[in-house]
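Missing here: one protein chain of the complex. Every other protein chain is in place.
Each chain carries a letter (A, B and C) given by its place in the written order, and its residues are counted from 1.
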Amino acid sequence: MSYTVLLFGVTKDIIGSSVYCPNDEFYTVGHLREHLYQSFPLLQKLNSLMIAVNMNYAEDHIMLSSTDEIALIPPVSGG
Amino acid sequence: MSYTVLLFGVTKDIIGSSVYCPNDEFYTVGHLREHLYQSFPLLQKLNSLMIAVNMNYAEDHIMLSSTDEIALIPPVSGG
Amino acid sequence: MDFNRERYNRQVLLKDFGEQAQLKLLNSSVLVIGAGGLGVPVLQYLTGMGVGKIGVMDHDTISENNLHRQVLYATDEIGSSKARVAVERLKRLNPDVEFLCFNEQLTVNNALLIISLFDVIVDCTDNFQTRYLINDACVILNKPFVYGAIHQYEGQVSVFNYQGGATYRCLFPAAPENGVVADCNANGVLGVLPGIIGCYQANEVVKVIAGIGEVLTNKLLTIDTLNNKQSVFKFQPKQENQNITQLRSDDYKTLCSSTLMSITPLELAQKLALNEALQLIDVREQYELVYCEIESAVHIPLREIRMRVGELDPMNPVVLICHHGIRSRIACEELLSKGFTTVYNLEGGIDRWAREVDNSLQLY
Partner (left out) sequence: MDFNRERYNRQVLLKDFGEQAQLKLLNSSVLVIGAGGLGVPVLQYLTGMGVGKIGVMDHDTISENNLHRQVLYATDEIGSSKARVAVERLKRLNPDVEFLCFNEQLTVNNALLIISLFDVIVDCTDNFQTRYLINDACVILNKPFVYGAIHQYEGQVSVFNYQGGATYRCLFPAAPENGVVADCNANGVLGVLPGIIGCYQANEVVKVIAGIGEVLTNKLLTIDTLNNKQSVFKFQPKQENQNITQLRSDDYKTLCSSTLMSITPLELAQKLALNEALQLIDVREQYELVYCEIESAVHIPLREIRMRVGELDPMNPVVLICHHGIRSRIACEELLSKGFTTVYNLEGGIDRWAREVDNSLQLY
């Protein structure tokens, strides 16, 4: 099981790519979030980081499957 | 076999809806085009009418299947 | 080359942009044809971002009913030339930019000369005649042009003739008959729609010049502002649309009627009586011919017309015939997309011909 995570906003800069493909498996959004926070500690400093699964805001308890479309959407401040 | 044809621009006004679901079956884009021209003669006066199948410009000889996403895109002049 | 670092600081800072892209913008030239709903945002942002030389072309004057969407202009400027007012105002936004003011219409007489002066052309016009003229002139001069058009709540954006990519004629080979697709003046338009589409056009201009991102070549972007749905349709360049070598002599004024024309049975009978050189093509199936046919017509069934187009002379008029005039219209479009100059559709087909001209024919 592998995922393609689409990156938005500053998560592109923090992770250094516009998509991220972790090698590990994650059963829930929360597990993925923990992996991301551990791999890229700067993400923690966003304080809010929306994870969308199949174009829907996903709470941490949502289960993941390998066909899901996952996106990381951080807050954006510019105007 | 039935289709949902998404309508753009003036084809919405000519057909009077934003989608069109013909009852008939069509084997090719050309058959669909002929049906449309016959059912809505004003479409003929567009002279150009792009039919897209699965987000690609489709020539009249392209075969249709019921799962195809079909769209009618007419020329637009306003500025 | 030196430039005003303070003014462009926020772009030079930008990742994947920097000084290099800014210098490309400053060294480039762009012609914006039409300073109306689409032209206003294109001009404002290209001027702000620092395109070095901008041509502003519009023969029109400012009207009160322009102001809900042409937000560069002021109520006290009603009646003044759009091109002149725009240049005056834009110079104050960015004095670094060199402006060329064309207070005139694009015509077959000036198009090649004026377009040849610029790197990139932006089609912000509001009529099919000028859109086809821009297309043909850009193909002849090998210039990319950024297209935008609006209809009620919807817009289209694309980049044509870019690095050998598709042209406007690859998408829409022939213009609609007059009045079928009304313009903003007849249909109305929401003020902010040309703002959205014009900004997308300016964005594509920057991509073409600065070499960043993915240019909308061989792709048509459509935007529906009522539901925020956006689609990208892919299409292919057609070689025959690259073969334009001269502009039409009729100034594109009779664009519609001179491309796909309808002809009634009586009109066709008159032309035949006068021995005009017409290529009559009957596109029905073989089995239909037994009922009736027009003597001088050549038989090429609709499904074969693509392959057998070489049997016809594209420089001489063609009349297409079928049972009721529907299939023949599809054949007309096929020929027009292959560069045929004069194509007639027999209205009502052989059925109407039999009723109005030759009663001896059998109806079916």
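Of note:
The working rule: a contact is a pair of C-beta atoms (placed from the backbone, for glycine too) under 8 Å apart; a residue touches a chain by one contact, two chains touch by 3 or more.
It should be emphasised that the depicted structure is a prediction, and the values quoted were computed from it without experimental measurement.
The chain not shown here makes contact, within the complete complex, with A, C. For the options C:P176, C:G195 or C:P265, the residue in contact with the chain missing from this view is C:G195.
Considering C:L67, C:L141, C:A269 or C:L361, the position touching the chain not shown turns out to be C:L67 (whole complex). Within chain A, the residues in touch with the undisplayed chain are 8-10, 30, 33-34, 37-38, 42, 44-48, 50, 52, 55-57, 60-61, 71, 73-79. Contact between chain C and the unshown chain involves residues 4, 6-15, 17, 41, 44-45, 47-50, 64-65, 67-71, 73-76, 92-95, 152-153, 184-193, 195-196, 199-200, 202-203, 206-207, 212-214, 216, 221, 225-228, 230, 232.
Here, only the chains that are shown with their structure count from here on.
With centres taken as mean Cα positions, chain B sits 39 Å from chain A.
Rounded to a whole number, the gap between the C-alpha centres of chain B and chain C is 20 angstrom. Of all residues in chain B, none touches 2 or more other chains. Residue positions of chain C touching 2 or more other chains: there are none.
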